[in-house]
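Here the complex is missing a single protein chain, while all its other protein chains stay put.
Our next item is chain A:
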Amino acid sequence: MEKTIKDHSALAEEFIRDEERVNWHDGALWWIRQKRDMAAKNIPEWEALREAASQIKNNVLSNLHDYLLEFEANATKNGITVHWAADAQEHNAIVYSILKEKGLNQLVKSKSMLTEECHLNEYLIERGVDVINSDLGEYIQQLDNEPPSHIVLPCIHKRKEEIGDIFHEHLGTEKGVSDPTTLTRFARRHLRNVFVTRRAALTGVNFAVAETGEYVVCTNEGNADMGAHLSEVQISSMGIEKIIPKKKHLGVFLRLLARSATGQPITIYSSHFKKPRKGQEMHLVLVDFGRSRQLGRPDFRSSLKCIRCGACMNTCPVYRKSGGLSYHNTISGPIGAILAPNLDMRKHADLPFASTLCGSCSNVCPVKINIHEQLYQWRQVIVQEGYAANTKVLGIKAMAWTLSSPASYARIGRAGRWVLNNIPFAVNNKFNLWYKQREMPGGPKESFGEWYAKNGPKEDEKQE
């Protein structure tokens, strides 16, 4: 299999070369995980909340068709124009056509992972539309021409000095200034001007309520509100799985979302959008883009319960040590590794293997997605579909053959221990990836089986 892009392992190795950065990245995310733990442990009914959220989402996925139509009818009644997009291309074309019809060539966009997935910015920029991300982290990533490395903390892999350099290069701040408050103030002044002058704003959607046709956008910066409230045209893009049945269910999700994401009781802004202001147009694009295909995969459908809190990333030791960009997918980390193969199995065949299956992700997940079990299942699918490297297939087949026969296993075990004891340089060399940074285990003269044959009870041997 030809590799055109670097896989997770190679990208992670590059990230890890700067060990001081890794330690800092790992520490920052672990600190957020600890804040999440404290927030979760302050809610006595935390586990019951997770279970309730999981059940509500199960209900949504089992009745998605009906809830979507209910939402569409109610949103339309409220005066929102609802669009349906089967894939990224359709989504992008719809957004562009709305802007074009109004003769607009500028857009301010608050955080939306869906539009990142769809590569909306590139699409619009190619067509002469100037797009500015207004979430500070996403804004920094946009200036640096890099995708977000984390769905909640887009530039968590960057140190403040690097952000200072980016601001100096693109916005003309003084060289060497890296104080976060100073930089944030500067970005705010710059973005204020953007908000005031842009006539079209795009937001993501955290929850869309079928019962009322309204939707909720959660931010900490108020940037979605600034954009939306000052716009003549408000566009919101949502994956079809973002539906919840009733307004009362919001209480469950809003209590879980920010606590899981950052350890805050709630995001600073939880904004409800229901109908356009006088003179304003509101458009909502419902996007499938692989979601209904995932819904049709019994082992993986529950990945669609995800509310994009990022808790699985913060807790994942592989993510913390390897950085979000090593996952080469918009949604990184454990949840990204179970979503991405659905979109392109060949391109993302490495991601389900970028895990130790430690299971921490599944247990911080506020909607109880069995992420690590799905990682295991994806591995089976990827191998069955023929996306495993040939060398690996041969190696595993040889291993399976050896372990299928007690005699060949004992023979190879003896040989292996003999090599470790007598000619260690045969394995302790640069071709052995174990040995690169770890000593090999010792080669005991006797296996336990051999010891037991000599020292174990004799009658037991006869029995066998």
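Here, a contact is a pair of C-beta atoms (placed from the backbone, for glycine too) under 8 Å apart; a residue touches a chain by one contact, two chains touch by 3 or more; residues count from 1.
The rule is short, and it goes like this: contacts and distances are computed from a predicted model.
J.: Given that one chain of this complex has been left out, which of "(Fe-S)-binding protein", "NUDIX hydrolase", "Phenylalanine--tRNA ligase alpha subunit" or "Acyl carrier protein" is its protein name according to UniProt?
T.: "(Fe-S)-binding protein"
J.: Which is it among A:Ile268, A:Ala426 or A:Ala453 that touches the chain not included here?
T.: Among A:Ile268, A:Ala426 or A:Ala453, only A:Ala453 touches the chain that is not shown.
J.: Tell me which stretches of chain A touch the chain missing from the display.
T.: Touch set of chain A with respect to the missing chain: 8-9, 12-13, 16, 19, 22, 26, 30, 37, 40-41, 43-44, 46-47, 315, 317-318, 321-322, 353-360, 362-364, 376, 379-380, 382-384, 388, 392, 396-397, 399-400, 403-406, 409, 413, 416-417, 433-434, 436-444, 446-449, 451-453, 456-457, 460-461, 463-464.
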